[in-house]
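The other protein chains are all here in position, but one chain of the complex has been omitted.
Chain nomenclature is as follows: A and B, assigned in order of appearance, with residue numbering initiated at 1 for each chain independently.
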Amino acid sequence: MSARRLFAILYLLLALGFIFLPVVMLVQYSFQDGLVPVPPFRGFSLRWYDAFLANDRLIHAMGNSTLVAIASSAVATALGFLAAYGMARRKRRLNLWLQLLLMAPIAVSYLIIAMGLLIVFNWLGISRSLLAVGIGHVVINLPLCFAIVYSQLGEHQANIERAAHDLGASDLKALLLITVPMLWPALLAGFLIAATLSWDEFVIAFLLSKFEVTMPVMIWSMLRSGLNPALNAAGTIVFAISILFVILIELLQARSRRHG
Amino acid sequence: MTALSVRPLDLKRWATWPAVLWTGLFFLLPLLIMLAVSFSARVGDRMLGAFSLDNYAAFFSQGGGVYVAALANSVEVTLITTLVSLAVAYPLAYILAYGVPARWQRLLLVIIVLPFWTSYVIRSYSWLLVLSEKGVINQVMVALGLFDQPIGLGNTRGATVLGFVHFFTMLLTLTIYANLVQIKESYRKAAADLGASPLQVFLRITLPLSVPGVAVGAFLTFVLAIGDYITPQILGGSRELLLPQAIMLQISRQANFEMASAMSMVLMLVVSAAFLLFARHLRMERV
Partner (left out) sequence: MAEAGKEPLVRLEGLCKSYDAQVAVERFDLTIAKGEFVVLLGPSGSGKTTVLSMLGGFTEPSEGRVLIEGVDVTGLPPAKRPTATVFQDYALFPHMSVRANVGFGLAMRKVGKSERDARAEEVLKLVGLEGFGSRRVHQLSGGQRQRVALARAIAVKPAVLLLDEPLGALDLALRRQMQEELVHIQKRLGTSFVHVTHDQEEAMSVADTIVVMNKGRVEDRGAPARIYRRPASLFTATFMGENNILPAKLAARSGDELTLETVLGRFLLGNSKDLAGLQAGATLHIALRPEQIFPAATAPEDAVPLGQAALAELVFQGTHWRAHAKAGPGGKVPLLLRLPPELAPAVGQSLDLYARPQDMTALTH
(Lines give C-alpha, C1' and ligand atoms only; values in the text may rest on other atoms or scores of the structure.)
Protein backbone atom coordinates (compact mmCIF):
# COMPACT_ATOMS: atom_id res chain seq x y z
CA MET A 1 0.00 0.00 0.00
CA SER A 2 1.44 3.35 -1.00
CA ALA A 3 2.24 5.98 1.59
CA ARG A 4 -0.45 8.23 0.11
CA ARG A 5 -3.12 5.59 0.51
CA LEU A 6 -2.06 4.87 4.06
CA PHE A 7 -2.22 8.55 4.95
CA ALA A 8 -5.66 8.86 3.38
CA ILE A 9 -7.06 5.93 5.36
CA LEU A 10 -5.51 7.19 8.56
CA TYR A 11 -6.87 10.68 8.05
CA LEU A 12 -10.32 9.33 7.27
CA LEU A 13 -10.34 7.23 10.43
CA LEU A 14 -9.12 10.11 12.59
CA ALA A 15 -11.71 12.44 11.12
CA LEU A 16 -14.50 9.93 11.68
CA GLY A 17 -13.26 9.36 15.21
CA PHE A 18 -13.40 13.09 15.90
CA ILE A 19 -16.86 13.41 14.42
CA PHE A 20 -18.29 10.48 16.36
CA LEU A 21 -16.57 11.15 19.68
CA PRO A 22 -19.36 13.03 21.48
CA VAL A 23 -22.01 10.66 20.17
CA VAL A 24 -20.10 7.61 21.32
CA MET A 25 -19.76 9.17 24.76
CA LEU A 26 -23.44 9.97 24.79
CA VAL A 27 -24.57 6.48 23.92
CA GLN A 28 -22.06 4.85 26.21
CA TYR A 29 -23.10 6.80 29.28
CA SER A 30 -26.76 6.36 28.61
CA PHE A 31 -26.21 2.71 29.41
CA GLN A 32 -24.03 3.10 32.44
CA ASP A 33 -25.01 2.23 35.94
CA GLY A 34 -23.39 5.11 37.78
CA LEU A 35 -25.02 8.29 38.90
CA VAL A 36 -22.55 10.64 37.38
CA PRO A 37 -22.33 10.63 33.58
CA VAL A 38 -18.56 10.91 33.49
CA PRO A 39 -15.88 8.27 33.24
CA PRO A 40 -14.97 5.73 34.41
CA PHE A 41 -17.70 3.55 33.00
CA ARG A 42 -19.47 1.54 35.64
CA GLY A 43 -21.52 -1.38 34.50
CA PHE A 44 -24.45 -1.70 32.12
CA SER A 45 -27.89 -0.50 33.04
CA LEU A 46 -31.12 0.71 31.50
CA ARG A 47 -32.17 2.76 34.49
CA TRP A 48 -31.67 6.06 32.71
CA TYR A 49 -34.02 4.99 29.96
CA ASP A 50 -36.58 4.25 32.66
CA ALA A 51 -35.90 7.61 34.20
CA PHE A 52 -36.35 9.31 30.87
CA LEU A 53 -39.58 7.54 30.03
CA ALA A 54 -40.89 8.18 33.51
CA ASN A 55 -40.16 11.86 33.24
CA ASP A 56 -43.55 13.15 32.20
CA ARG A 57 -42.44 16.68 31.61
CA LEU A 58 -39.68 15.55 29.27
CA ILE A 59 -42.00 13.28 27.30
CA HIS A 60 -44.55 16.06 27.12
CA ALA A 61 -41.91 18.43 25.80
CA MET A 62 -41.05 15.83 23.19
CA GLY A 63 -44.66 15.79 22.13
CA ASN A 64 -44.65 19.58 21.86
CA SER A 65 -41.53 19.47 19.74
CA THR A 66 -43.16 16.98 17.39
CA LEU A 67 -46.32 19.07 17.14
CA VAL A 68 -44.45 22.27 16.38
CA ALA A 69 -42.15 20.50 13.94
CA ILE A 70 -44.91 18.91 11.91
CA ALA A 71 -47.19 21.95 11.89
CA SER A 72 -44.50 24.53 11.08
CA SER A 73 -42.89 22.29 8.44
CA ALA A 74 -46.22 21.67 6.76
CA VAL A 75 -46.85 25.40 6.54
CA ALA A 76 -43.29 26.14 5.41
CA THR A 77 -43.47 23.44 2.72
CA ALA A 78 -46.82 24.63 1.44
CA LEU A 79 -45.81 28.30 1.34
CA GLY A 80 -42.43 27.49 -0.12
CA PHE A 81 -43.99 25.34 -2.81
CA LEU A 82 -46.55 27.95 -3.78
CA ALA A 83 -43.89 30.65 -3.86
CA ALA A 84 -41.58 28.55 -6.02
CA TYR A 85 -44.44 27.64 -8.33
CA GLY A 86 -45.61 31.22 -8.64
CA MET A 87 -42.14 32.46 -9.35
CA ALA A 88 -41.12 29.78 -11.80
CA ARG A 89 -44.30 30.05 -13.80
CA ARG A 90 -44.67 33.78 -13.95
CA LYS A 91 -41.74 35.88 -14.94
CA ARG A 92 -41.76 39.32 -13.43
CA ARG A 93 -38.91 41.73 -12.96
CA LEU A 94 -39.83 41.78 -9.30
CA ASN A 95 -38.91 38.11 -9.03
CA LEU A 96 -35.25 38.72 -8.25
CA TRP A 97 -36.12 40.97 -5.31
CA LEU A 98 -38.76 38.57 -4.06
CA GLN A 99 -36.24 35.75 -4.18
CA LEU A 100 -33.79 37.82 -2.19
CA LEU A 101 -36.46 38.52 0.40
CA LEU A 102 -37.51 34.90 0.68
CA MET A 103 -33.93 33.68 1.07
CA ALA A 104 -32.80 36.45 3.41
CA PRO A 105 -33.64 34.72 6.74
CA ILE A 106 -30.81 32.26 6.12
CA ALA A 107 -28.23 34.95 6.70
CA VAL A 108 -29.72 36.29 9.91
CA SER A 109 -28.90 34.80 13.30
CA TYR A 110 -31.81 32.91 14.90
CA LEU A 111 -31.24 35.01 17.98
CA ILE A 112 -32.00 38.19 16.07
CA ILE A 113 -35.03 36.68 14.35
CA ALA A 114 -36.32 35.51 17.72
CA MET A 115 -35.79 38.89 19.30
CA GLY A 116 -37.51 40.66 16.45
CA LEU A 117 -40.53 38.41 16.82
CA LEU A 118 -40.52 38.91 20.56
CA ILE A 119 -40.74 42.67 20.13
CA VAL A 120 -43.43 42.44 17.46
CA PHE A 121 -45.53 39.89 19.33
CA ASN A 122 -45.32 42.04 22.45
CA TRP A 123 -46.57 44.95 20.47
CA LEU A 124 -49.33 42.99 18.71
CA GLY A 125 -50.38 41.40 21.96
CA ILE A 126 -49.58 37.84 20.88
CA SER A 127 -48.32 36.03 23.93
CA ARG A 128 -45.36 33.69 24.07
CA SER A 129 -46.51 30.18 23.22
CA LEU A 130 -45.95 27.20 21.00
CA LEU A 131 -47.83 29.08 18.29
CA ALA A 132 -45.26 31.86 18.46
CA VAL A 133 -42.49 29.27 18.24
CA GLY A 134 -44.21 27.69 15.26
CA ILE A 135 -44.43 31.02 13.47
CA GLY A 136 -40.74 31.59 14.04
CA HIS A 137 -39.89 28.14 12.74
CA VAL A 138 -41.83 28.77 9.55
CA VAL A 139 -39.75 31.90 9.05
CA ILE A 140 -36.46 30.04 9.27
CA ASN A 141 -37.54 27.01 7.24
CA LEU A 142 -39.38 28.78 4.43
CA PRO A 143 -36.18 29.72 2.52
CA LEU A 144 -35.05 26.10 2.42
CA CYS A 145 -38.39 24.70 1.31
CA PHE A 146 -38.62 27.38 -1.33
CA ALA A 147 -35.10 26.75 -2.63
CA ILE A 148 -35.50 22.99 -2.80
CA VAL A 149 -38.73 23.15 -4.77
CA TYR A 150 -37.60 26.04 -6.98
CA SER A 151 -34.56 24.11 -8.13
CA GLN A 152 -36.85 21.33 -9.35
CA LEU A 153 -39.22 23.52 -11.37
CA GLY A 154 -37.43 23.52 -14.67
CA GLU A 155 -38.64 23.84 -18.25
CA HIS A 156 -39.32 20.13 -18.39
CA GLN A 157 -41.98 20.39 -15.71
CA ALA A 158 -43.37 23.51 -17.34
CA ASN A 159 -43.99 21.63 -20.56
CA ILE A 160 -45.87 18.90 -18.78
CA GLU A 161 -48.09 21.49 -17.15
CA ARG A 162 -48.67 23.18 -20.49
CA ALA A 163 -49.76 19.83 -21.87
CA ALA A 164 -52.24 19.49 -19.01
CA HIS A 165 -53.64 22.96 -19.68
CA ASP A 166 -53.84 22.18 -23.36
CA LEU A 167 -55.98 19.17 -22.48
CA GLY A 168 -58.36 21.37 -20.51
CA ALA A 169 -57.16 21.39 -16.91
CA SER A 170 -57.54 24.59 -14.88
CA ASP A 171 -54.59 26.03 -13.01
CA LEU A 172 -55.74 24.51 -9.75
CA LYS A 173 -56.41 21.07 -11.23
CA ALA A 174 -53.07 21.02 -13.02
CA LEU A 175 -51.38 22.02 -9.81
CA LEU A 176 -52.99 19.36 -7.67
CA LEU A 177 -53.08 16.52 -10.16
CA ILE A 178 -49.86 17.07 -12.07
CA THR A 179 -47.38 19.41 -10.44
CA VAL A 180 -47.64 18.27 -6.84
CA PRO A 181 -47.31 14.56 -7.61
CA MET A 182 -44.36 15.28 -9.92
CA LEU A 183 -42.58 17.21 -7.25
CA TRP A 184 -43.30 15.06 -4.27
CA PRO A 185 -39.66 14.07 -3.64
CA ALA A 186 -38.67 17.72 -3.38
CA LEU A 187 -41.68 18.47 -1.19
CA LEU A 188 -40.93 15.55 1.07
CA ALA A 189 -37.26 16.49 1.28
CA GLY A 190 -38.14 20.05 2.22
CA PHE A 191 -40.64 18.88 4.80
CA LEU A 192 -38.24 16.44 6.42
CA ILE A 193 -35.34 18.89 6.55
CA ALA A 194 -37.62 21.57 8.01
CA ALA A 195 -38.99 19.14 10.56
CA THR A 196 -35.51 18.10 11.60
CA LEU A 197 -34.34 21.70 12.00
CA SER A 198 -37.48 22.68 13.89
CA TRP A 199 -37.33 19.70 16.21
CA ASP A 200 -33.85 20.55 17.39
CA GLU A 201 -34.10 24.33 17.33
CA PHE A 202 -33.33 26.04 20.64
CA VAL A 203 -32.99 29.83 20.53
CA ILE A 204 -36.34 30.73 18.95
CA ALA A 205 -38.10 28.12 21.08
CA PHE A 206 -36.42 29.45 24.21
CA LEU A 207 -37.35 33.07 23.66
CA LEU A 208 -40.84 32.60 22.30
CA SER A 209 -42.27 29.93 24.59
CA LYS A 210 -43.46 30.29 28.15
CA PHE A 211 -45.22 27.45 29.91
CA GLU A 212 -45.41 24.89 27.17
CA VAL A 213 -41.87 24.23 25.98
CA THR A 214 -40.18 22.13 23.33
CA MET A 215 -37.65 19.44 24.04
CA PRO A 216 -34.44 21.42 23.50
CA VAL A 217 -35.66 24.06 25.94
CA MET A 218 -36.63 21.40 28.48
CA ILE A 219 -33.23 19.78 28.16
CA TRP A 220 -31.58 23.16 28.58
CA SER A 221 -33.38 23.93 31.81
CA MET A 222 -32.68 20.47 33.16
CA LEU A 223 -29.02 20.89 32.38
CA ARG A 224 -28.92 24.23 34.17
CA SER A 225 -29.51 22.37 37.39
CA GLY A 226 -26.76 19.86 36.83
CA LEU A 227 -25.85 17.07 34.48
CA ASN A 228 -28.61 14.51 34.36
CA PRO A 229 -27.86 11.04 33.01
CA ALA A 230 -31.49 10.65 31.93
CA LEU A 231 -30.65 13.19 29.28
CA ASN A 232 -28.06 10.85 27.83
CA ALA A 233 -30.84 8.34 27.43
CA ALA A 234 -33.02 11.02 25.83
CA GLY A 235 -30.26 11.98 23.44
CA THR A 236 -29.60 8.40 22.48
CA ILE A 237 -33.27 7.74 21.80
CA VAL A 238 -33.50 10.85 19.62
CA PHE A 239 -30.37 9.72 17.81
CA ALA A 240 -31.78 6.25 17.24
CA ILE A 241 -35.02 7.68 15.84
CA SER A 242 -32.96 9.85 13.51
CA ILE A 243 -31.00 6.88 12.25
CA LEU A 244 -34.27 5.12 11.49
CA PHE A 245 -35.38 8.22 9.61
CA VAL A 246 -32.17 8.28 7.59
CA ILE A 247 -32.51 4.60 6.73
CA LEU A 248 -36.10 5.22 5.68
CA ILE A 249 -35.09 8.09 3.42
CA GLU A 250 -32.30 6.03 1.88
CA LEU A 251 -34.68 3.14 1.19
CA LEU A 252 -37.23 5.51 -0.38
CA GLN A 253 -34.56 7.01 -2.61
CA ALA A 254 -33.22 3.61 -3.61
CA ARG A 255 -36.75 2.58 -4.52
CA SER A 256 -37.41 5.68 -6.61
CA ARG A 257 -34.08 5.21 -8.38
CA ARG A 258 -34.92 1.65 -9.27
CA HIS A 259 -38.33 2.54 -10.60
CA GLY A 260 -36.80 5.21 -12.80
CA MET B 1 -77.03 39.26 -21.93
CA THR B 2 -74.59 36.47 -21.73
CA ALA B 3 -73.87 35.15 -18.29
CA LEU B 4 -70.60 36.27 -16.88
CA SER B 5 -68.27 33.33 -16.89
CA VAL B 6 -66.21 32.92 -13.83
CA ARG B 7 -62.55 32.82 -14.73
CA PRO B 8 -60.85 29.84 -13.21
CA LEU B 9 -58.54 30.77 -10.44
CA ASP B 10 -55.29 32.12 -11.87
CA LEU B 11 -53.05 30.45 -9.37
CA LYS B 12 -49.83 31.52 -10.94
CA ARG B 13 -50.60 35.10 -10.18
CA TRP B 14 -51.01 34.99 -6.47
CA ALA B 15 -49.18 31.77 -5.49
CA THR B 16 -46.05 33.62 -4.46
CA TRP B 17 -47.70 36.15 -2.22
CA PRO B 18 -48.54 34.09 0.91
CA ALA B 19 -44.87 33.26 1.42
CA VAL B 20 -43.84 36.83 0.69
CA LEU B 21 -46.40 38.16 3.12
CA TRP B 22 -45.30 35.76 5.82
CA THR B 23 -41.64 36.69 5.40
CA GLY B 24 -42.51 40.36 5.20
CA LEU B 25 -44.67 40.30 8.31
CA PHE B 26 -42.66 37.94 10.50
CA PHE B 27 -39.14 38.64 9.33
CA LEU B 28 -38.74 41.95 7.57
CA LEU B 29 -41.09 43.94 9.76
CA PRO B 30 -39.47 42.77 13.02
CA LEU B 31 -36.04 43.68 11.61
CA LEU B 32 -37.22 47.13 10.61
CA ILE B 33 -38.80 47.65 14.00
CA MET B 34 -35.60 46.52 15.66
CA LEU B 35 -33.70 48.98 13.54
CA ALA B 36 -36.02 51.73 14.74
CA VAL B 37 -35.84 50.58 18.34
CA SER B 38 -32.05 50.57 18.19
CA PHE B 39 -32.18 54.25 17.39
CA SER B 40 -34.65 55.12 20.11
CA ALA B 41 -34.95 55.55 23.85
CA ARG B 42 -37.90 54.78 26.06
CA VAL B 43 -40.15 57.56 27.17
CA GLY B 44 -41.89 56.40 30.28
CA ASP B 45 -43.23 52.96 29.42
CA ARG B 46 -43.34 53.51 25.69
CA MET B 47 -40.82 52.06 23.30
CA LEU B 48 -39.88 54.21 20.32
CA GLY B 49 -40.37 57.20 22.54
CA ALA B 50 -37.65 59.42 21.20
CA PHE B 51 -34.81 59.31 18.72
CA SER B 52 -31.54 58.53 20.43
CA LEU B 53 -28.07 57.36 19.63
CA ASP B 54 -27.47 56.36 23.24
CA ASN B 55 -27.66 52.66 22.52
CA TYR B 56 -24.87 52.76 19.99
CA ALA B 57 -22.84 55.08 22.15
CA ALA B 58 -23.26 52.66 25.04
CA PHE B 59 -22.20 49.81 22.82
CA PHE B 60 -18.88 51.40 22.17
CA SER B 61 -18.18 52.92 25.52
CA GLN B 62 -20.03 51.12 28.28
CA GLY B 63 -18.48 48.81 30.80
CA GLY B 64 -14.95 49.59 29.72
CA GLY B 65 -15.61 48.47 26.18
CA VAL B 66 -16.99 45.12 27.22
CA TYR B 67 -19.41 45.01 24.30
CA VAL B 68 -16.78 45.95 21.78
CA ALA B 69 -14.67 43.20 23.29
CA ALA B 70 -17.55 40.80 22.83
CA LEU B 71 -17.78 41.77 19.17
CA ALA B 72 -14.03 41.38 18.72
CA ASN B 73 -14.13 38.02 20.45
CA SER B 74 -16.95 36.86 18.22
CA VAL B 75 -15.12 37.85 15.07
CA GLU B 76 -11.89 36.26 16.26
CA VAL B 77 -13.50 33.01 17.34
CA THR B 78 -15.48 32.81 14.12
CA LEU B 79 -12.42 33.42 11.95
CA ILE B 80 -10.39 30.83 13.85
CA THR B 81 -13.28 28.39 13.57
CA THR B 82 -13.58 28.98 9.82
CA LEU B 83 -9.88 28.48 9.19
CA VAL B 84 -9.52 25.38 11.37
CA SER B 85 -12.69 23.81 9.97
CA LEU B 86 -11.41 24.44 6.44
CA ALA B 87 -8.07 22.86 7.24
CA VAL B 88 -9.75 19.74 8.60
CA ALA B 89 -12.55 19.53 6.04
CA TYR B 90 -10.69 20.07 2.76
CA PRO B 91 -8.50 16.95 3.00
CA LEU B 92 -11.53 14.97 4.15
CA ALA B 93 -13.61 16.14 1.20
CA TYR B 94 -10.70 15.46 -1.16
CA ILE B 95 -10.22 11.93 0.13
CA LEU B 96 -13.96 11.32 -0.18
CA ALA B 97 -14.16 12.64 -3.71
CA TYR B 98 -11.03 11.08 -5.18
CA GLY B 99 -9.80 8.44 -2.78
CA VAL B 100 -12.94 6.47 -2.03
CA PRO B 101 -14.59 4.19 -4.63
CA ALA B 102 -17.72 5.80 -6.04
CA ARG B 103 -20.22 3.41 -4.50
CA TRP B 104 -19.00 4.03 -0.95
CA GLN B 105 -19.00 7.80 -1.24
CA ARG B 106 -22.67 8.35 -0.51
CA LEU B 107 -22.62 5.94 2.38
CA LEU B 108 -19.65 7.69 3.92
CA LEU B 109 -21.35 11.04 3.51
CA VAL B 110 -24.40 9.75 5.34
CA ILE B 111 -22.17 8.38 8.08
CA ILE B 112 -20.41 11.71 8.45
CA VAL B 113 -23.70 13.58 8.79
CA LEU B 114 -25.26 11.05 11.16
CA PRO B 115 -23.81 12.30 14.49
CA PHE B 116 -25.37 15.69 13.83
CA TRP B 117 -28.83 14.20 14.09
CA THR B 118 -28.40 14.30 17.87
CA SER B 119 -29.79 17.24 19.78
CA TYR B 120 -27.54 20.28 19.45
CA VAL B 121 -27.84 21.06 23.13
CA ILE B 122 -27.10 17.53 24.29
CA ARG B 123 -24.23 17.20 21.82
CA SER B 124 -22.62 20.36 23.20
CA TYR B 125 -22.91 19.00 26.71
CA SER B 126 -21.34 15.75 25.56
CA TRP B 127 -18.34 17.76 24.42
CA LEU B 128 -18.22 19.30 27.88
CA LEU B 129 -18.05 15.80 29.31
CA VAL B 130 -15.31 14.81 26.88
CA LEU B 131 -13.30 17.87 27.84
CA SER B 132 -13.81 17.64 31.59
CA GLU B 133 -11.12 16.56 34.05
CA LYS B 134 -12.57 13.09 34.13
CA GLY B 135 -13.18 13.07 30.36
CA VAL B 136 -11.62 10.93 27.65
CA ILE B 137 -9.10 13.52 26.50
CA ASN B 138 -7.63 14.00 29.92
CA GLN B 139 -7.52 10.27 30.50
CA VAL B 140 -5.59 9.71 27.28
CA MET B 141 -3.23 12.64 27.87
CA VAL B 142 -2.43 11.57 31.42
CA ALA B 143 -1.90 7.99 30.33
CA LEU B 144 0.49 9.13 27.59
CA GLY B 145 2.33 11.22 30.11
CA LEU B 146 1.65 14.47 28.28
CA PHE B 147 -0.32 15.90 31.17
CA ASP B 148 0.94 15.77 34.74
CA GLN B 149 -2.57 15.98 36.03
CA PRO B 150 -6.04 16.39 34.56
CA ILE B 151 -6.78 19.89 33.24
CA GLY B 152 -10.29 21.18 32.89
CA LEU B 153 -10.53 21.96 29.18
CA GLY B 154 -14.10 23.12 29.20
CA ASN B 155 -15.26 26.71 29.67
CA THR B 156 -12.52 28.06 27.46
CA ARG B 157 -12.32 29.70 24.05
CA GLY B 158 -10.62 26.53 22.82
CA ALA B 159 -13.64 24.51 23.87
CA THR B 160 -15.94 26.85 21.94
CA VAL B 161 -13.78 26.57 18.85
CA LEU B 162 -13.73 22.80 19.22
CA GLY B 163 -17.49 22.65 19.45
CA PHE B 164 -17.85 24.86 16.38
CA VAL B 165 -15.21 23.04 14.39
CA HIS B 166 -16.95 19.76 15.10
CA PHE B 167 -20.12 20.94 13.37
CA PHE B 168 -18.65 23.10 10.64
CA THR B 169 -16.15 20.48 9.52
CA MET B 170 -19.16 18.43 8.52
CA LEU B 171 -20.76 21.38 6.70
CA LEU B 172 -17.59 22.34 4.86
CA THR B 173 -16.88 18.73 3.91
CA LEU B 174 -20.29 18.61 2.25
CA THR B 175 -19.94 21.84 0.28
CA ILE B 176 -16.36 21.16 -0.79
CA TYR B 177 -17.14 17.56 -1.71
CA ALA B 178 -20.15 18.64 -3.78
CA ASN B 179 -17.87 21.01 -5.68
CA LEU B 180 -15.02 18.52 -6.14
CA VAL B 181 -17.14 15.77 -7.65
CA GLN B 182 -18.52 18.28 -10.10
CA ILE B 183 -15.10 19.03 -11.57
CA LYS B 184 -14.91 17.13 -14.83
CA GLU B 185 -12.41 14.30 -14.73
CA SER B 186 -11.32 15.20 -18.25
CA TYR B 187 -9.81 18.45 -16.91
CA ARG B 188 -7.43 16.53 -14.71
CA LYS B 189 -6.72 13.97 -17.42
CA ALA B 190 -5.95 16.76 -19.88
CA ALA B 191 -3.61 18.45 -17.44
CA ALA B 192 -1.80 15.17 -16.79
CA ASP B 193 -1.63 14.52 -20.51
CA LEU B 194 0.07 17.89 -21.00
CA GLY B 195 2.76 17.02 -18.49
CA ALA B 196 1.45 18.05 -15.09
CA SER B 197 2.52 16.05 -12.04
CA PRO B 198 -0.21 15.04 -9.56
CA LEU B 199 0.75 17.97 -7.34
CA GLN B 200 0.57 20.38 -10.28
CA VAL B 201 -2.82 18.99 -11.28
CA PHE B 202 -4.05 19.74 -7.77
CA LEU B 203 -2.56 23.25 -7.51
CA ARG B 204 -3.38 24.42 -11.03
CA ILE B 205 -6.68 22.68 -11.74
CA THR B 206 -8.45 21.09 -8.78
CA LEU B 207 -7.80 23.75 -6.17
CA PRO B 208 -8.80 26.79 -8.27
CA LEU B 209 -11.94 25.01 -9.46
CA SER B 210 -12.91 24.12 -5.89
CA VAL B 211 -12.96 27.74 -4.73
CA PRO B 212 -16.74 28.19 -5.07
CA GLY B 213 -17.38 25.24 -2.76
CA VAL B 214 -14.87 26.57 -0.28
CA ALA B 215 -16.36 30.06 -0.49
CA VAL B 216 -19.94 28.88 0.09
CA GLY B 217 -18.91 26.71 3.01
CA ALA B 218 -16.72 29.37 4.59
CA PHE B 219 -19.44 31.99 4.23
CA LEU B 220 -22.07 29.75 5.80
CA THR B 221 -19.65 28.89 8.57
CA PHE B 222 -18.96 32.52 9.30
CA VAL B 223 -22.60 33.57 9.30
CA LEU B 224 -23.89 30.64 11.34
CA ALA B 225 -21.05 30.66 13.86
CA ILE B 226 -21.03 34.36 14.59
CA GLY B 227 -24.74 34.34 15.39
CA ASP B 228 -24.74 31.15 17.44
CA TYR B 229 -25.67 31.28 21.08
CA ILE B 230 -25.60 27.69 22.28
CA THR B 231 -22.01 26.59 21.69
CA PRO B 232 -20.29 29.59 23.29
CA GLN B 233 -22.74 29.53 26.18
CA ILE B 234 -22.27 25.86 27.00
CA LEU B 235 -18.63 25.34 26.06
CA GLY B 236 -17.18 28.80 26.48
CA GLY B 237 -18.82 29.57 29.76
CA SER B 238 -18.77 33.01 31.24
CA ARG B 239 -15.06 33.61 31.18
CA GLU B 240 -15.19 35.12 27.73
CA LEU B 241 -18.31 36.72 26.37
CA LEU B 242 -19.25 36.52 22.72
CA LEU B 243 -21.70 38.89 21.10
CA PRO B 244 -24.74 36.54 21.01
CA GLN B 245 -24.29 35.90 24.71
CA ALA B 246 -24.12 39.64 25.40
CA ILE B 247 -27.29 40.15 23.38
CA MET B 248 -29.08 37.39 25.26
CA LEU B 249 -28.09 38.97 28.55
CA GLN B 250 -29.67 42.24 27.47
CA ILE B 251 -32.93 40.46 26.63
CA SER B 252 -33.29 38.03 29.48
CA ARG B 253 -31.67 39.85 32.38
CA GLN B 254 -32.01 43.54 31.58
CA ALA B 255 -35.05 43.46 29.27
CA ASN B 256 -33.17 46.24 27.50
CA PHE B 257 -34.53 45.73 24.02
CA GLU B 258 -33.06 48.98 22.82
CA MET B 259 -29.55 47.88 23.65
CA ALA B 260 -30.17 44.38 22.36
CA SER B 261 -31.48 45.79 19.08
CA ALA B 262 -28.46 48.01 18.64
CA MET B 263 -26.12 45.10 19.24
CA SER B 264 -28.10 42.97 16.78
CA MET B 265 -27.75 45.66 14.13
CA VAL B 266 -24.00 45.68 14.67
CA LEU B 267 -23.95 41.91 14.26
CA MET B 268 -25.93 42.13 11.04
CA LEU B 269 -23.57 44.77 9.74
CA VAL B 270 -20.64 42.42 10.27
CA VAL B 271 -22.48 39.63 8.47
CA SER B 272 -23.29 41.93 5.54
CA ALA B 273 -19.65 42.91 5.28
CA ALA B 274 -18.73 39.23 5.16
CA PHE B 275 -21.31 38.66 2.43
CA LEU B 276 -19.90 41.44 0.27
CA LEU B 277 -16.46 39.96 0.69
CA PHE B 278 -17.55 36.47 -0.29
CA ALA B 279 -20.01 37.36 -3.02
CA ARG B 280 -17.25 37.65 -5.61
CA HIS B 281 -16.20 34.05 -5.18
CA LEU B 282 -19.64 32.52 -4.98
CA ARG B 283 -20.37 32.64 -8.71
CA MET B 284 -18.84 30.07 -10.98
CA GLU B 285 -18.69 30.70 -14.69
CA ARG B 286 -20.71 28.03 -16.43
CA VAL B 287 -18.69 26.31 -19.14
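Everything that follows uses one rule, which is that a contact is a pair of C-beta atoms (placed from the backbone, for glycine too) under 8 Å apart; a residue touches a chain by one contact, two chains touch by 3 or more.
Note that the structure is predicted; figures quoted are calculated from it, not measured.
Seen in the complete assembly, the chain not on display touches B. In the complete complex, the hidden chain is touched by one of B:Gly49, B:Gly65, B:Gly152 or B:Pro208, namely B:Pro208. Note that of B:Gln200, B:Ser238, B:Gln254 or B:Ser272, the residue touching the chain absent from this view is B:Gln200.
Only one residue from B:Val20, B:Val136, B:Leu153 or B:Ala191 touches the chain missing from this view: B:Ala191. Mapped onto chain B, the interface with the missing chain covers residues 184, 186-187, 189-197, 200, 204-205, 208-209, 285-287.
Simple rule for what comes next: only the chains that are shown with their structure count from here on.
Between chain A and chain B, the centres computed from C-alpha atoms are 17 Å apart.
Listed in rising order, the residues of chain A touching chain B in the complex are 5, 8, 11-12, 15-16, 18-23, 25-26, 29, 37-40, 79-80, 82-83, 85-87, 89-90, 98, 101-102, 104-113, 115-120, 123, 135-136, 138-139, 142, 146, 170-172, 175, 196, 200, 202-203, 207, 215-216, 219-220, 223, 227, 231-232, 234-235, 238-239, 242-243, 245-246, 250. Residue ranges of chain B in contact with chain A, taken from their complex: 8-20, 22-24, 26-31, 33-34, 37, 47, 88, 91-92, 95, 99-100, 110-112, 114-115, 117-123, 125-127, 129-130, 132, 134-136, 139, 166, 169-170, 223, 226-230, 244, 247-248, 251, 257, 260-261, 264, 267-268, 271, 275.
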